[in-house]
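One protein chain is absent from this view; the other protein chains keep their places.
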Amino acid sequence: MEIYRAILCSYVFSWIYILSSLPLTLSYRTTKVFNFAHPIFITYGAYVVIIVNEVLGREIPLAVAVFLAFVVGGLVSLISHLLVFKPLSYQRVSSNVYMVTSMGLWFIYQYVLYIVCQLLTRRYDVNFLSYSTIEYKDVRFLQDVLGLNSMPQYTITATLIGVSVGVALYILFNKTVLGLSLRGIADNASLVAICGVPINRLVNLTWFLVGGITALSGVIWVNFSGSTTPDLGLNIVVDNFAAAFIGGLYSLPITAVASIVLALIENMLLAVLNYYFGVQPTVRIAIVFGIVLAILVARPPMGAGGGLPYRFIKRVSRK
Amino acid sequence: MIDITGFLINWLEYFAIYAILAVTLSLESGISGITNFGKVAFFGLGAYLGAIINTYLLLAISGVDVVKAPPYTAEGVIALIEISTLNPALVLGVFTLSILVSFIVTGVFGYLLTYPIIRVGSGFVGFTLLCVGEVLRGIYVNMEFVGGTNGMLGIPQPFIWLGIPMLSGLCYLLLSVTILALTYIVTDRILGSPLGRTLRSIRDDDIAALCLGKDVPKIKSKIFFLTSGFSGVAGTLYACYVSSVNPQMFVTLVTFNVWAMIIIGGSESPIGAIIGALILTLIERILPLIASLNEYLPFTPDYLRPVFIGLIMTIVLIKYPRGLISMKPPKFIKSAVEELIREAS
Amino acid sequence: MPPIAGKRLLALIFATLVIGLIIGYSTGYYVGGLGTPQTGGVSERTYTLGVTFALSGAVSSVCVQWEPVVRMAIDDLNNLAKSMGLNIVFKPHILDDGGTADGALKNVQTLYATGVRIVIGPALSSQVKAVKAFSDSNKLIIIAPCSNSPALAIRGDYIFRTQPSALGESKALAALAVQEGLKSVVSFHLNDEFCNVFAQSFKKFFEESGGTVLYDLVYQSGQADYGSDVASLASWVAKLNPDAVFYCGYATDGANVLTHAADEPTLRGVRWLTVEGFYGASEVLTHKVVDFARAVKMIGIRPVPITNPLYDEFVEKLKKYGAAPTLCSENVYDAVMIAGLAVLRAGGSSDPDVLRRALIEAAKTYYGPGGWGLFDENGDRLQASFRLWTMAFVNGTYQYVDIGHITDSNIVIEKKL
Partner (left out) sequence: MSKEVRHILATRNVSKYFEGVKVLEKVSITIPEGGIIGLIGPNGSGKTTLFNIITGFHVPSEGEVLYRASNEFIRIDGLNPHEIYRLRIVRTFQLPRLFHSLTVIENLLVTPVGQRGESILNAVRWRTWLEEEKNLVKKALGILAMFNKLEIAFKYPAQLSVADIKLVETLRGLMANARLYLLDEPLAGLDFATARRLLNFIKEIRNSYNVTFIIIEHRIDLLMETVDYVYVLHNGRLLASGKPDEVIQNPDVVKAYVGE
């Protein structure tokens, strides 16, 4: 069995899922908003790279792409927060209202992107609604220097972005006062507020980070896949939600592990099932969601007490 | 000249089907606290059941060999079209049967889902049910006898034999609205009864309700049987209306559409759900007419339709985060109690 | 127990209905005024052709390329009408259905309500199936430009399809495979009606002429990435050692699949055959993929007749509208043209049966970039000759190039691969 490509895909997808599901969990922990517009950050991250690349003539280096995607993703996220989620949070609405509002936001962002793509398509005579791969020149240079030319470029890009984001976040959350107060807000906002921390500004910063980091998975994506469409985020997002839910919308390590597991299921497991058991890859949705369902039921996210203290099977019989 | 009657019939048909979903969703999610993000699972299951019964059974009764001419091929479709115009009694009978079967089967499916619902805890029910919906879709894709990814075609609309499209549409609309009314009445009665009170208590705090002797799983499963059953009926109505099914029809977006309806309308009241359904389906219908302005825009004007829908959703919810219709406590108790207070004093 | 707010509910529903009516009526009046045939005095009559395409969603990258085609066809129709001295002006009413059956049905109903009697689209067979019942009962003419499902080959209905049946094309491709000396094939295609039909009929014809399809690998549509499916394909190719891979997919997934396949040494060692699924898609034309296509001597087939100057003219003209020919775009053009000619022939009548007869008649004498317009008894287009294409580096750009053709009698490959 030719397993090499499946391994590569699992590897890259692990990073893509981690980079987008960790911020989702983070934003939920901090603000209790389950954001259905989350996929849009991935899409916008990918598209800002594509657009700038096309306008500048296909020479974009990774460093610039990362910077642009981070800023644009962060700004989109921040704007959503300031214009929509913040006014809602003043009214103490239920989480369902947040969800439906974020769906409305998703519609707006998604189709604004379609309109932008169409205008650009007419202007530059390139089909922006479906765009091919982008090669990063500086990564190519790095490959030449390090002698890694046999590796596909996207593995290098994914590793670079993933590891540096991981290190940056680790330092931020564990070594700086800012990070500590961000974590504090995630766990108990009112307590942190008493300590004199400017909560508003920090929540804004969290949103910015969430959007920015998520957008970076778009930067990996345009290097990896052969095609990017405005539906990109939508296609990835349910897996992100799955990872975040398996992590209980709380635990960052479990979310990361769940992301890797999902990437492995989607790439390795299906390839193995197909080759050794003759199962067509069309079972993908059923298998992936069946497994997620099984995980959720077998190990309810909040630990053993996930649900009611209700015992379907009685342990002790009556005397 | 615009065809108002046809427009109204088509719009109200969609409205009726979606309003059934919205009313049941408001009963299970707004009132009983089962955050159902898998609404489409029941809708789709009902649609597929309706499709299977209304094609396979109809063909088999009429003596067509369903192995040689399965309903997803042209031969099967042609046979179905013939039967549906020639044999009204049979079509109506099979349709009624399909409504009943899909109510029961979908209901039982919902009933059985109580276990995961209780097991994963209220915060994660939504996503669990969403997974159920996706798994079902994955199964339809791989089931050959319902056409796999190609879906099925030629499910007869039960009134097609009337011959006049407007009349058969009207009859079907009447039927759908009747089922909607039934759903609404049942929901409304439940809401005003001690059961409704118990349901709201379970939604507020299921642990406290359990400690107050409410068999929470059993009550939830009963309610879920009812709402899932009605969603299944809505699915059957939809399948026979569109007269085709395919797995791509039953994606999670449908669920969120219904959620938008109940949140905008006010998630705790069935009237709110109906109003939400009315507004959103109407907007969807009206906005395409803007597309005739296309000469003045440098892009496809129809892209503005979802942007408008998104804007309306966001603005309405920022303005009225509790929905347009807010829930009031059942009037009856209030009047009864006031009467008693008067007596006492 | 008094029913809760029964009167208020009724009042609310009634109010909403009334508001809906007023909005609908006024908008409809406005639109209707622009749209449907009006027998209004001296000035020209406007005739609206409805269009519903998947301008967003999974197949949008193909369908957005159709929109300029529609505009071009409408312009051509208007020029034709003017040159004939008729005072009819055609106008498209283009709606986006997102590639969903639900959206297509809503759009078709809305278009019908505004007085449209001919609709071009929808794109996918599943969508055509969803609008079939409405079309049949209301006698609304649907011209689907890209649907090839055999389940829709139904006699006497109001659905016409300008995409030729997949049977002839697959037969030609099977013959090509035999002539190229390919004995065994692994088939790899999208789980979508369009590609399923091609894969099945190719298998049938290829095995009839002595070849074998060793394995049929189907991948699911609507995913973000197909890398693992390409890995599976590589595994099967390595195990079964076929002469060629038969591939069918659309633009977005095709670009993804081919980009992954280009990295796979196993897949570079076999020939690749394909149909028109991703023809014309710009995202496929990267250095990597074109290099891959050269290495595997990729040959595609598409249902455009040989020596058809109209097609080349169509391609040239389309450039001015900022679009490139893609999957089915010539069929879209033909669909609009046939619809317009039918309207002219029917004298602007909106009687569906008159229109339908006029449409069949108009198609008989129509010859466009996609070939002869003649419909068979099921309302599907006939086609007998095909072009062969590949991707290459020509004149400093990556392009889709025609390399030969297939007719009933012979297979000609003009250019060396």
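Each chain gets a letter, A, B and C, in the order it is written, and its residues are counted from 1.
Just so we're on the same page, a residue touches a chain if its C-beta (ideal position, glycine included) is under 8 Å from a C-beta of that chain, and two chains touch if they have at least 3 such contacts.
None of the values given here were measured: they were computed from a predicted structure.
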item	value
Which residue of B:L59, B:V216 or B:L324 touches the chain not shown here	B:V216
Sole residue of B:I207, B:V251 or B:L297 that reaches the chain not shown, by the stated touch rule	B:I207
Residue of B:M166, B:L195, B:L297 or B:L311 in touch with the missing chain, whole complex considered	B:L195
Residues of chain B (touch criterion as defined above) contacting the omitted chain	185-186, 189-190, 192-198, 200-201, 203-205, 207-216, 219, 222-223, 226, 268, 327, 329, 332-334, 336-337, 340-341, 344
Residues from chain A at the interface with the omitted partner, ascending	309-311, 314-319
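Here is the rule we use: only the chains that are shown with their structure count from here on.
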item	value
Distance from chain B to chain A - Cα centre to Cα centre, in angstrom	31
Where chain B touches two or more other chains at once, by residue number	141, 149, 300, 303, 305-306
Residue list for chain C, restricted to those that touch at least two other chains	55-56, 64, 191, 220, 222
Contacting residues of chain B [partner chain A, same complex]	29, 35, 115-116, 118-124, 127-128, 130-132, 134-135, 137-139, 141-142, 149, 206-207, 210, 216-217, 252, 256, 259-260, 263-264, 267, 298-300, 303-307, 309-314, 317-318, 321-322
Touching residues (chain side chain C, partner chain B) in the complex	1-5, 8-9, 12-13, 16, 20-21, 23-25, 27-32, 34-36, 48, 55-56, 64, 67, 92-96, 99-102, 105-107, 109-115, 125-126, 129-130, 132-133, 136-138, 149-155, 191-193, 196, 220-222
Residues on chain C engaged by chain A in the complex (per definition of touch)	55-58, 60-61, 64-65, 191, 217-220, 222-225, 227-232, 234-236, 238-239, 251-260, 263-264, 266, 281-286, 288-289, 322
